[in-house]
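Yeah, one chain of the complex is gone here, protein chain that is, but the others are all in their spots.
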Amino acid sequence: MASYDYIEKTVKVSRREFLGVLGVGAAVLWTGAYVATDLIQDRTKYIKMRTASLYRDDFKATVRQSHNNSSLNKMYKSFAGEPLSPLSEELFHTKYIDRTKLGGMS
Amino acid sequence: MRGIREHELNGIIEVNRKACKGCDSCKTFCPTSAITGKYGATHQINSEKCIFCGQCLVNCPFGAPRDTVDSLDNVISRLNDNRATVIAIIAPAVRVAIAEEFGLEPGTLVTEKLYGALKQAGFKVFDNNFSADQTIMEEGSELIAKIRHYMLGESSEHHLGALPQFTSCCPAWIRNVELNYPELIPNLSSAKSPLMMAGAVAKTYGASQIWAVQPETLYVVGVMPCTAKKFEVSRPEFTSAADYWQKQGGTEHYPDVDTVLTTRDLARLFRKLNIDFNKVSEFTDNNNPFAQYSGAGTIFGNTGGVMEAALRTAYFVITGQELAPLELTPIRGLKGIKEATLPLKDVKTGKDITLNIAVVHGIKENLKPIVDQVIAGKSPYHFIEVMNCPGGCINGGGQPINPMGTSWIDKYKAMLPWS
Partner (left out) sequence: MAHNEIETRVLKHSLPSRLFHWCLILGFLPAAITGFILWLKLGNETFINLAMRIHIVGAIIFTSAVIIYTVCCLNLVIAFMRRIFSWDSRDLGWILIGGGYPQKMFLGKKITVPPMGKINSGQKIFGICLLFSGLILMASGWILYAFIPVSPKLFIYWSNRIHLVFGIFMGLFVFVHIFLGIYNWGEFKTMFGNGTQPLDEAKDHNPVWVEHEIEPVQNTKSNTKVLVQ
């Protein structure tokens, strides 16, 4: 236990100071929380805007089903035959590989 | 190197060690845990595991991961070469995003402006939406054949894969299956992605019947929202057009699609060619057969869009009637896993069937339960759409980077030391 003869006079926090600290603290926390939730809520807005835009492109289209795309149907008629025809299989379908079985590259 | 074949592009996404702060953000987006590096230290990408989706790139707060494949100069030299016909295959998601690179709001739809700018740069347009419609015809017919065979008991003249059928448009998802779930390969639709179909169409039908040029003088550029597409076009099997012409006496070797520019790359190209995108005159390209597309083709860029487009056609083919209303709201939106059931009455046999479908995107978080069910043989679904990127291709790894956004779609997640 240390001994001393003089000690600092007790500091009394005035009402104004107390409310001031509380007020500033609350204001900073509140704005911070507000800004943070706002930022976090809006973080995917750009995804939603792009998405909505594509759905609008669909909505205003005169032809809205793939099988009614006349230009595509013309391609099939004059070239590939029909979907899953031998030529379609050859040109428009593919095979996949099991990459776990690939060895080292040469 | 394991996971990569000869001639395939490798290391498409790499981390700039100087810029990386080791904040671990990228790890929370990487679907294949390809990123290594301890918290605080610089991170690296393991190319054997990486599926090149670019999600780490668009989500790093410090811009550290880079797209290392830059074919801008090649494309420009082809544009300046008058022997070459340069085709731009533009993906659905590009038209609602490229405007952001030029200061416009996210989601501004600029199809005509994009056509105009491409024309000014010297491209011929091949709208990938055309091939999206074609993908629906091929992939949908495949699904319908499977339904007829497995659910309605008809015999099949085709070699059919298994149900549930997975979509195959997303090269990152395909590479993920090939690397991590090879047992699911029979479930993948054998249909090529719209881009690869477009390349094959362009260099066969397009060359001979539309543009009347030699196929080897075509230079086909995919303009994609996607970095994984850069990998896809380098896959060695994608030479169908050259193989087709070889059977008819051709001698040249060339890929179906020569190179890919991302949406960001295309914006750089316009700047480099001094094309002021905002002032460019609009161009509708009405007489171009490859610029005709349906609403179903355009929604391919959204999560749920491929499924919605496929169901519109499958419904018509099986029931003989158009689906009404066309909007399938349960599979729209940003929920991680979306499901729907569609009752169908087969017009041929009068039998009733119920089609169960699921839509997955943001596969880092949402893929596992769906895939586990399929592997265990307990999947209730017939058709499952998978897109690697959260929100689908409109939020792909090649899209303009939105500085106030992040692909984090799920609820709050703190990075706690014990998690």
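Which chain is which? They are A and B, in the order written, and residues in each are numbered from 1.
The rule we apply is simple: contacts are C-beta pairs under 8 Å (C-beta built on N, C-alpha and C of every residue); 3 or more make two chains touch, one makes a residue touch a chain.
Just so you know, these numbers come straight off a predicted model, no measurement behind them.
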Left-out chain, listing which of the shown chains it touches: A, B
Options B:C60, B:V75, B:L179 or B:A314, residue touching the unrepresented chain: B:C60
Candidate in contact with the missing chain, chosen from B:G40, B:G103, B:G153 or B:G377: B:G40
Contact footprint on chain B, counting only the chain that is left out: 21-25, 28-29, 37-42, 59-62, 401, 403-406, 408, 412-417
Touching residues on chain A - with respect to the absent chain: 1-13, 17-18, 21, 32, 36, 39-40, 42-43
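Everything that follows uses one rule, which is that only the chains that are shown with their structure count from here on.
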Intercentroid distance (Cα basis), chain B paired with chain A, Å: 17
Residues of chain B touching chain A in the complex: 1-6, 92-93, 95-97, 100, 105-109, 111, 130, 132-134, 136-138, 140-142, 145, 158, 174-175, 177-179, 182, 185, 188, 190-192, 196-197, 200-201, 204-205, 209, 237-238, 240-241, 243-244, 289-290, 292-299, 301-303, 305, 309, 312-313, 316-317, 322, 326-327, 332, 334, 390-392, 394-395, 402, 404-409, 412
Chain B-facing residues of chain A, complex: 39-40, 42-61, 63-72, 74-76, 78-80, 83-84, 88, 90-106
